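Structure in structure tokens, see below.
A single protein chain has been omitted from the complex, and every remaining protein chain is retained in its original position.
This part shows subunit A:
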């Protein structure tokens, strides 16, 4: 299978299915490929399986059926038991969780930012430098010695993003990144992710917030409520298909969603 993978394909998902409880699938026969540098947005109603797919691509859970190739190698529990592959893989992918409280488990923001590069075995001086650089970049330099429970929702999201970036991942997974953020932080996040895309990072996010799609996506995948893929294409092609958006429960009959109308540009 290795030979079939195109050079710029970083993930190849082949007929993958998964269920948390027997008889209740959350993913049914999903197949797709993801290329390097792609801005991919996975859209779908609540419970359609978007987050599960992201966790699977990040090697946190593994398919019951089908297989996933990551960077040319099959991503299995056994493959991740190889310390070298595990270390390389964890440096290549970063995951920003929907629940920042679950993601920020360290005592201080500084420890949080240092966790991933330390686990990756980087020298402590490099880690210190990366922590300072990223904190400045994201604008959380003044929060480094604060405890995560004292931060606001927007600050927590910034720290969550920063703690993933310190390991300099090639692929960034974001699960519902704009959930619960105020408009200013949402704008900041979108602009920041755009900058990361320009720098060549692959940004893959799961959301049902249509307003951010057109700003960040070069490709959109839509999940049906029966956990299969309903559409895969360019944002313009997918988001103008009102019938499809209605069918997959992303908009309501009386919704006024249209491309370019979701955001006000200054």
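The definition used in the following text is that contacts are C-beta pairs under 8 Å (C-beta built on N, C-alpha and C of every residue); 3 or more make two chains touch, one makes a residue touch a chain; residues count from 1.
The definition used in the following text is that contacts and distances are computed from a predicted model.
Student: Mind telling me which option in "Hydantoinase/oxoprolinase family protein", "Gluconate 2-dehydrogenase (Acceptor)", "AB hydrolase-1 domain-containing protein" or "Nickel transport protein NikQ" is what UniProt lists for the chain we can't see?
Tutor: From the choices "Hydantoinase/oxoprolinase family protein", "Gluconate 2-dehydrogenase (Acceptor)", "AB hydrolase-1 domain-containing protein" or "Nickel transport protein NikQ", the unshown chain carries the UniProt name "Nickel transport protein NikQ".
Student: May I ask which residue of A:71, A:115 or A:223 touches the chain that does not appear here?
Tutor: A:115
Student: Write down which of A:48, A:103 or A:178 is the residue touching the left-out chain.
Tutor: Candidates A:48, A:103 or A:178; residue touching the omitted chain: A:103.
Student: Since one chain isn't shown, list which residues of subunit A touch it in the complete complex.
Tutor: Against the missing chain, subunit A presents residues 55, 58-60, 83, 86-87, 90-91, 93-95, 97, 99, 101-108, 110-111, 114-116, 118-121, 124, 127-128, 147-150, 163-164, 167.
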